[in-house]
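Handing you this structure, nothing more for now.
Note that one protein chain of the assembly has been removed; the remaining protein chains are unaltered in position.
For clarity, chains are labelled A and B in written order, and residue numbers in each chain start from 1.
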Amino acid sequence: MLFVSLVHAAEAPRPNILFILTDDQGYADVGFNGSPDIITPNLDKLAENGTIFTSAYVVHPFCGPSRAGLMTGRYPHKFGSQFNLPSKYGMSGGLGIDVKETFISKVLQDAGYYTGAIGKWHLGETAEFHPNNRGFDEFYGFLNGGHVYFPEKFQKVWKQGRERGQYHSIWHYMKPLEYNGQDVQENEYVTDGLSREAVKFIEKAGKKDEPFFLYLAYNAPHTPLEAKEEDMAMFPNIKDKKRKTYAGMVYAVDRGVKRIVQSLKDTGQYDNTMIVFLSDNGGRPDQGANNYPLQEGKGSVLEGGYRTPMFIHWPKGLHGGNKYKHPVSALDFYPTFANLAGAKVPEHKKLDGKDIWPAVVRNKSARAGENIYVMRHWAGKSDVAVRRDNIKAVKLKHGAWQMYDVDNDPGETQNIVEQNRFLLQELVAEFEIWSWTNVQPQWFYTHNEGATWRKHGMPRFDQTFKIAPIKN
Amino acid sequence: MLFVSLVHAAEAPRPNILFILTDDQGYADVGFNGSPDIITPNLDKLAENGTIFTSAYVVHPFCGPSRAGLMTGRYPHKFGSQFNLPSKYGMSGGLGIDVKETFISKVLQDAGYYTGAIGKWHLGETAEFHPNNRGFDEFYGFLNGGHVYFPEKFQKVWKQGRERGQYHSIWHYMKPLEYNGQDVQENEYVTDGLSREAVKFIEKAGKKDEPFFLYLAYNAPHTPLEAKEEDMAMFPNIKDKKRKTYAGMVYAVDRGVKRIVQSLKDTGQYDNTMIVFLSDNGGRPDQGANNYPLQEGKGSVLEGGYRTPMFIHWPKGLHGGNKYKHPVSALDFYPTFANLAGAKVPEHKKLDGKDIWPAVVRNKSARAGENIYVMRHWAGKSDVAVRRDNIKAVKLKHGAWQMYDVDNDPGETQNIVEQNRFLLQELVAEFEIWSWTNVQPQWFYTHNEGATWRKHGMPRFDQTFKIAPIKN
Partner (left out) sequence: MLFVSLVHAAEAPRPNILFILTDDQGYADVGFNGSPDIITPNLDKLAENGTIFTSAYVVHPFCGPSRAGLMTGRYPHKFGSQFNLPSKYGMSGGLGIDVKETFISKVLQDAGYYTGAIGKWHLGETAEFHPNNRGFDEFYGFLNGGHVYFPEKFQKVWKQGRERGQYHSIWHYMKPLEYNGQDVQENEYVTDGLSREAVKFIEKAGKKDEPFFLYLAYNAPHTPLEAKEEDMAMFPNIKDKKRKTYAGMVYAVDRGVKRIVQSLKDTGQYDNTMIVFLSDNGGRPDQGANNYPLQEGKGSVLEGGYRTPMFIHWPKGLHGGNKYKHPVSALDFYPTFANLAGAKVPEHKKLDGKDIWPAVVRNKSARAGENIYVMRHWAGKSDVAVRRDNIKAVKLKHGAWQMYDVDNDPGETQNIVEQNRFLLQELVAEFEIWSWTNVQPQWFYTHNEGATWRKHGMPRFDQTFKIAPIKN
């Protein structure tokens, strides 16, 4: 038997949940997914002693909507969060994820969990959208979509800007970090600072009776590409400067994970902590990332855009050494975590994902015959893809629908649409039905995107769901 | 005295209400409106012993918005239901008539009525919009906008599609019928099946103490044109194949009405049952229908599109043998039924119609000096018409406003706009004021219609309410 029995798991105390999210990390950029050059020994050890998910999908190939899906358990297209927040100025001006969408953090908090968010937020910055008002007892990090890594750099620019009367017009990647709403002076390389705070949270949690939920959202290896010399020195064979820096940034995360694992062990919480590792979307090949064997990267609805590295490690709940090849969605964390925590989901809360745990512990597909959608709007068009079982149908910029067996052909090289015309009809029909409950975006990343949207009469789903007639 | 006294009616037990709605039936396609070739002896008998309404208007010249107006008592433009639901796949994907709009069925149910809906629904298919959740104790029929009539035909196609993995992409006119949410196997020609279920409902109702409300929505004679040989054989003189089939379909409804009337008599409910007969919009001349003397048909805002055959038969409440020539609207059923049933309309429920009963029993106009509007959006424009008393103003596709005396000139042949310029100004002014509370459509029948709407900056009411300057 590969897995711990469910009965056993159910009898155990509720697990701690440590969710580690990295930012724009490529599918191939972890040792456990076979990176040829980057080493992540600590992540690998957890992955090998846990279950590696080879077909894990995030909800959108960009940060904001991806995280919105994670936190709400719903496709962001259904509550107007299809675009990144307009965080240009590091201040979304009263915008944020609809407060009617209860976050998983709130559900766990209400169930008695001690909850913390560390790192990048990117889900709204005014009071009502602040992590402390969305279910997190603790927040350390920054509210916007990214940050510069070296304190000596961002502190200087911030100071200079403030001195000449600027505030919002200083690039927000330079802002001070905060702890529960108060500016703090972070003096470490930011990845190290976040790891330090994670350790601190875990130690605090160790002294409490209730279990914890920690959402640790590293901004690494998101741009700007900035690594410590000592971390880059780990990769003497990498000559490309961007790749070398990127590798160093990933390595810094891995170093942090080592410290975190140690603190879990030191506080006796290691065995009953479920550690989930995920990237928020695909990596950027133009910024040092490698999504091999997947095509394209961040922003794309080809596999490289939204299939990301993932593992779950949980000594008490899941036997190690396994690979789970069936598709799962980031939408599934919400109901899965809620069930494992014995937490009550609010009565009228709609969820698009499902509790995958019963299937995961049996290494069966949790979503046989079910669809996972992805849709990115841009330039007055929509890129779309739907996966069911091993098959994926995809359409780019109003081109023709293509189909791939992404289990056996994850690089999407052999178009098998001709052989699957009835399945295509069905998948497109269900996708179109799904689209009818999409709502207008509540915001656009830039005003220009909004103008384009309106000018093109978006969404042009008449084009999106058009199938070339089938010849019988 | 032509009518039973009101006092008498008020003292009587509350009436049963049997609402018979046909689908796309032409104004002239009933014997009681003078059809030259189609015979409807059973409908005619009821009409002759009741009151024939010669100027009855539905709310919209298409099925979905027409029914939405009937059920809500409001113009569908005010709650975003201006278009048919996107029922392309027989599954409206979470869309349906706004649940904030309490249906008349719910009002009657809350007042103690035993309520049933039989036939075509077309007002939303997911749980919250299902007839059983909108005030109907019983539902037998199909949720989408139409159905194939012969079971041997639809059962076969359904089976074949299911076998090759299709579901939503099978033409939804082929789906199984359902009873209260459960698929059933209908083995009769659908019109006969619906009549059979109506009889069953009436028999069940006869054993109850409370009165009933039955909404019997035949899909006949809506396309596809499919009639039984025996019904077509009733029309040996009709040579045109479409007309012959159409006639047979109408005749099948009439046969059903015979059985229904008999069951009302058998169960002692005949005298106190108000039977209302109506078509949901005009017939399609290209599909066998005849709207004579009205111009055009389904989809038009000329009379043929939305003035439909109608009678009310109610032995205990209404003397027979009368014609009511004043205009009435399908919006009026809601408040009229509610009052006759002594039912309480929810406090904040807005209604656009009025209780016409006091005027009907006196054969007076119920709407003297009041307007009845119709508006159909299509192809980036709006066709509009407003009727007040005997006069109608109409504007097609941003052409010039025309006016007709539709009492004396129902065929709309003599444009009298020049003689009525002040009245036109007033009617257009009131129409424009009415338009200010129109809301954006909650859906479009096709994505393409939505794209057209947005591309044209709809609604282009600046064009709609433009009157050519009046020369004094």
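FYI, a residue touches a chain if its C-beta (ideal position, glycine included) is under 8 Å from a C-beta of that chain, and two chains touch if they have at least 3 such contacts.
Keep in mind that this is a model prediction, so the values were computed, not measured.
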Query raised in the report: Out of A:187, A:414 or A:446, which touches the unshown chain?
Result: A:446
Report task. Specify the residue from the set B:346, B:399 or B:457 that touches the hidden chain. Result -> B:457
Requested in this report: Using the touch definition up top, pick the residue from A:60, A:74 or A:88 that touches the left-out chain.
Outcome: A:88
Query raised in the report: Can you name the residues of chain A that touch the chain not displayed here?
Result: 86, 88-89, 91-95, 164-169, 443, 446-448, 450-455
Report summary line: Across the whole complex, the chain not displayed is touched by chain B residues 422-423, 425-426, 428-430, 432-437, 454, 457-462, 464-465
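In this section, only the chains that are shown with their structure count from here on.
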Query - Chain centre separation (chain A, chain B; CA means) in Å - result: 50
